[in-house]
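Got a structure here, written out as structure tokens. Questions coming.
Yeah, one chain of the complex is gone here, protein chain that is, but the others are all in their spots.
Right, chain A next:
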Amino acid sequence: MLRYLLHKLALIIPTVFGISLAAFAFVRLLPGDPITALAGERGVSPERYAELVERFGYDRPYVVQYLEYIGRVLTGDFGISIATKRPVLGEFQALFPATLELATIALIIAVLIGIPAGIFAAVKRGSWFDQATMGVALTGYSMPIFWWGLLLIIFFSGYLGWTPVSGRIGLQYFFKPTTGFMLIDSLISGKSGAFRSAASHLVLPAIVLATIPLAVIARQTRSAMLEVLGEDYVRTARAKGLAPRRVIGLHAFRNALIPVVTTIGLQVGTLMAGAILTETIFSWPGIGKWMIDAIAKRDYVVVQSGLLIIALIVMAVNLIVDVLYAVINPRIRVQ
């Protein structure tokens, strides 16, 4: 097990360097630069431009800039935002709990609905339920998040008035964040109605963010279950006269779980990508909105460090998933 873990960890090191290089290159390949972006219509004179380029150090060779950047990162210094002049890590730490809270709730929704829907669709293969579930899953997968979010806001917040339009909690609740997770902080605050307000603000963005992972998980569960349901041991279990619920729950689902867990692990990346649009629509103060703003401002430091930190988190989650495989299926450890 330890050898397996070390092997996985060893693979992470070149990946981190690869991603840091890609993030560094990506932001510089974008047209424009932070100085022009910050100047706006007023523009900046060529002399002033040259002065600022030198001051920011953008006149030095890319290799030097990259090595200096990676050297700082290795000491835990992710740099200072060009636009806000605040440390990138500090901004990330302030905003990440909001994204994590939203992504966690979205993932819970996706798993709690996606897995049972996939199982039922597989068990009732070819039925109207199967076709409807897979049809809805395909629609969910293909839905532009931006349009879907606005549609839900207009209907549930505007027309029905059931949910708040945007934000994390009602503006009447004002308390200093303790954990950064609004659901927890609202409980800690002890203010009557605060938790309910925080929960109601989470509903729509979590549904929007959950849509694509839910569709993927439902489809993956269905196909994994179908494969397992055709196996000999399932037929044997049925022949033994086991209750259908036991056959499906114990024999079939447990074996179908590995690809489903893989899919759930991979959805963390999807959730991070989806958070960018969801957070923009719902004015959710998380890292997705932060990255979009940074790209628009050509804030090189935030984009390259933000991408790297997000990639590190996704890799960590995938490592945990890999370890979970080994726990679920000992054959993987041997391989």
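Basically, a residue touches a chain if its C-beta (ideal position, glycine included) is under 8 Å from a C-beta of that chain, and two chains touch if they have at least 3 such contacts; residues count from 1.
As a convention for this text, contacts and distances are computed from a predicted model.
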Which of "Dipeptide ABC transporter periplasmic binding protein", "NADH-quinone oxidoreductase subunit B", "Putative spermidine/putrescine transport system permease protein" or "CRTAC1 family protein" matches, in UniProt, the chain that is not displayed: "Dipeptide ABC transporter periplasmic binding protein"
Touch with the omitted chain, as defined above, among A:W148, A:F282 or A:Y325: A:F282
Residue, one of A:A22, A:V44 or A:L266, that touches the chain absent here: A:V44
Touch criterion as defined above, residue of A:A22, A:I70, A:A83 or A:I188 at the omitted chain: A:A83
Positions on chain A where the hidden chain makes contact: 30-33, 35-46, 48, 52, 55-56, 80, 82-86, 91, 94-95, 150, 153-154, 157-158, 161, 164-168, 171, 174, 176-177, 280-283, 285-286, 289-290, 293, 298
